[in-house]
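In this view, the complex is presented without one of its protein chains, the others remaining in place.
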Amino acid sequence: MSVALPREILICTIARLLDGVRSVAVGASSPIPAAGAMLRRAMDEGQRRVRLSILGSVEHNFFTNGSVELFDSAGQGRLDAFFLGGGQIDGQANVNLVGTGEYPQSDVRWPGSFGSAYLYFTVPRVILFREEHSPRVFVDKVDFISAPGVSPPGVYRPGGPVALLTGKGLFSFDRTRPGFRLESIHPGHDLDEIEAATGFGFDHTGAPPTTIPPDAAALSLLRGRVLDELEETYPAFAADWRRDLAGATAKEVSA
Amino acid sequence: MSVALPREILICTIARLLDGVRSVAVGASSPIPAAGAMLRRAMDEGQRRVRLSILGSVEHNFFTNGSVELFDSAGQGRLDAFFLGGGQIDGQANVNLVGTGEYPQSDVRWPGSFGSAYLYFTVPRVILFREEHSPRVFVDKVDFISAPGVSPPGVYRPGGPVALLTGKGLFSFDRTRPGFRLESIHPGHDLDEIEAATGFGFDHTGAPPTTIPPDAAALSLLRGRVLDELEETYPAFAADWRRDLAGATAKEVSA
Amino acid sequence: MTANLQALARRVKPGQCVALPVDYAGVSMAMTRPLIEHGAGDLHLVCVPTGGLQVDQLIGSGLVRRVETSAISLGEAGGAPRFNQAVREGRIELRDATCPAIHAGLLAAQKGVPFIPMRGLIGSDLLARRDDWKLTENPFSDQPDPIVLIPAITPDIAIFHAPMADMQGNVWIGRRRELAAMAYAATETLVTVERIVEHSLLADETTAAGTLPALYVTDIAVAPRGAWPYGLWGKYGTDTSELIRYAKAARSEDGFAEYMSRAEVPA
Partner (left out) sequence: MTANLQALARRVKPGQCVALPVDYAGVSMAMTRPLIEHGAGDLHLVCVPTGGLQVDQLIGSGLVRRVETSAISLGEAGGAPRFNQAVREGRIELRDATCPAIHAGLLAAQKGVPFIPMRGLIGSDLLARRDDWKLTENPFSDQPDPIVLIPAITPDIAIFHAPMADMQGNVWIGRRRELAAMAYAATETLVTVERIVEHSLLADETTAAGTLPALYVTDIAVAPRGAWPYGLWGKYGTDTSELIRYAKAARSEDGFAEYMSRAEVPA
């Protein structure tokens, strides 16, 4: 079996971050979080039932009360984990999904806040996921707060961010400080590069470890069952992944 | 065709009170209001669609969102008419569905307020219907207000009582005064009897007219289609009615 | 995930808040005797939005401390005799409500909010007697506009009966969506069903539309004719003669005890 692809490392890291969850929901257009949740479900089979809902999917949808049910179930405390991205994310874990520059006449307008301003407050384990790791994404202060990373005492907030996963590394989030800490660096990247690409300060040890790559069992589940499952909702992403795998194998064979 | 039975006069009076409605709901265990609404629907066929919902009926139920939908549709202003009874009803149209004497240790406990404290406020045409016309029902002041007949200015109240139909007569209700006015007396009863049987004062002309009996067309619809329709939800009531009709016919034949 | 009725009943702990559906929506009468045998008392019953035979039997068996309801009756069979006697004797705490207020309380729990506003109620003795309801001013109006706030009702357990469930624990509730509302609001939900089907109820969009997902279902037991003597929509009708038989028997405490000692679900 070939070495893990970058996207496979991300998916496996997400599966690890989901350890112990009973229910997880994934927004539309989120193939990597969806694959991570599918891998978690496959790994836990026989021990713990992991329920997964993908917004907009017919197959992976355990809701029957329309699109409000995701939010209701979060409000009831039945949703353990969710993913948020962000056009901008800052060091306080504030998320901006609206746009850059002045509001409302944004220089660049993104789609909008979706459910972030609610789910960030109510889902205990929110995983921030943004593959692009650059200073334009990870800024000192977001231009618009779609959802704040932390809340003052007295504000009802059972949920919030626990981690930030990017194309370069994995951060944890400490709500009390508040701030991020670099937990590991993905293969092929280094601390200097991450510091240069991050517009906010973060904690780290002198030499953060490399992100744990998937073991053979995880990789096998991933390239078999998970890839098949993913195909229903994300056919283009699945096809692309299969092409990369074929390319990687071809390279190994020719090497 | 035999002369109208007392219950047929009640049913036809209800159908008349429902003139012009688009939607009407009837509570459980309310065969006479249900029959009145069915007659209205039959009379309006081809001119106006009358929607009828009977609580607890599978057949006559246009709701699909559980028992809350009746109340929601009333809140939206989609429900034109509803019926309320009452263990006690007073001259201000206050309704008591809870019990007599001190609360909560009532001397006589009735089932409870059901949806009255909401529907009385939100349904424009609430028809009070109580067959038993006696001083223990029609009291000067109810022991417990399940739902008030009128509200002070400033209280949101698009709905309220418009009429009171009893086994002896038909009253209208004036919200501004507020109070009842005797509009007509059913065949076989008179004003003295009604005054003696009513624990509250009411307006009336010197000689109130007799309640208009159903014409042949209405009676024919009533004893054909309406009686058949009613059978699904109220089999016992329908059988009893058929027995009364057979008895009345037998009496006429033998006379 | 199917268990027997006794195992379901054992999930109920003394002092819990238990939500039960209206007569025609799917009452799990099959659970009544197991609950009485299990004996967890001091219960706070929430009737969604009214109660009947099951509530009367639980009260008659001394398991109930408080009832929140919009009404309790046996329908065509008349008043609920054990409830009525308990009221006269002051042996249960009453929280008289009106149907949409109970729905509003459950909705607040479903939405994860502390309250839901509701029209009506003002000037009623219901409001006067409910110190847990709050009269406030509508902050969106520039005129005086009083409105009542109903606090969330969060039952520990909801119990109901439905036509079928699948092997994954999804339950078909059809258009009786108050059953879903109960389950959303409750921490645990116990369901009895006529039968378990082999196929997934969520696999087909037609059945999925009327299905309560397993996410909300704690445990399921099979109980054919489990609503009897109540009916189950689309399946079987109410056995009114049995309700009348009960109503007569339960007029006295002895009659109630005798009824409970021998009546069984008919084959």
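By written order: A, B and C. Residues from 1 in each chain.
Going forward, a residue touches a chain if its C-beta (ideal position, glycine included) is under 8 Å from a C-beta of that chain, and two chains touch if they have at least 3 such contacts.
Worth saying up front: this structure is predicted, and the values here are computed from it rather than measured.
Peer 1: Given that one chain is not shown, what are the shown chains it touches?
Peer 2: Within the full complex, the chain left out of view touches A, B, C.
Peer 1: Touching the left-out chain: which of C:Gly39, C:Gly90 or C:Pro117?
Peer 2: Hidden-chain contact among the options goes to C:Pro117.
Peer 1: Considering the whole complex, not just the chains shown, which residues of chain B touch the missing one?
Peer 2: Touch with the absent chain occurs at residues 23, 51, 58, 61-65, 72-78, 122.
Peer 1: Pick out the residues on chain C that sit against the missing chain.
Peer 2: Residues 104, 107, 111-119, 134, 136, 138-141, 145, 147, 149, 151, 173-175, 205-211, 233-234 of chain C touch the chain that is not shown.
Peer 1: Which residue numbers on chain A touch the omitted chain?
Peer 2: Touch set of chain A with respect to the missing chain: 28-29, 55-56, 58, 63-68, 71, 75, 97-99, 103-107, 109-122, 144-148, 151-152, 154-156, 236.
Simple rule for what comes next: only the chains that are shown with their structure count from here on.
Peer 1: Between chain A and chain C, what is the separation of their C-alpha centroids in Å?
Peer 2: Distance between chain centres: 41 Å.
Peer 1: With chain centres defined as C-alpha means, what is the inter-centre distance between chain B and chain C in Å?
Peer 2: A distance of 28 Å separates the two centres.
Peer 1: For chain A, which residues are shared contacts with two or more other chains?
Peer 2: Counting only residues that touch two or more other chains, chain A contributes none.
Peer 1: I need the residues of chain C touching at least two other chains; which ones are they?
Peer 2: Residues 180 of chain C touch two or more partner chains.
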